[in-house]
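Omission of a single protein chain aside, the complex is shown with its protein chains in their original locations.
Then we have chain A:
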Amino acid sequence: MATLAADVTTGAPTKWDFRCNLEVDYASEEVAHMVYAALAVDKELQPDKVKRHMSVSNGKLYVNFEAVEARFLRASYSAFVDVLTLATKTIEEFGQGLM
């Protein structure tokens, strides 16, 4: 698992000022889809404050966060990384040679 980029931009005039992208390279379409399917079930708890968009391509999982305040972005991102790690670890330990 490799986290490539996490950039936070501020100052844009829109309401969703706080953005953050996460890219995880699983080097396997199957694994990336599995993680996507598992994490997509849980919706963001405050959709009016944080939006999360996910996609899969070329064996990579792309996650995009948008929030109205930095603290919401932080909370959401940090909670997401925890469960992402758990999902990945589960595949690592029980996915017999998938990763």
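Worth a mention:
Note that a contact is a pair of C-beta atoms (placed from the backbone, for glycine too) under 8 Å apart; a residue touches a chain by one contact, two chains touch by 3 or more; residues count from 1.
Everything below uses one rule, namely that contacts and distances are computed from a predicted model.
The protein name that UniProt records for the chain not on display, among "Glycoprotease 2", "Trafficking protein particle complex subunit", "RecA family profile 1 domain-containing protein" or "Methionine aminopeptidase", is "Glycoprotease 2". For the options A:29, A:42 or A:69, the residue in contact with the chain missing from this view is A:42.
Seen from chain A, the chain kept out of the figure touches residues 34-35, 37-42, 45, 79, 82-83, 85-87, 89-91, 93-95, 98.
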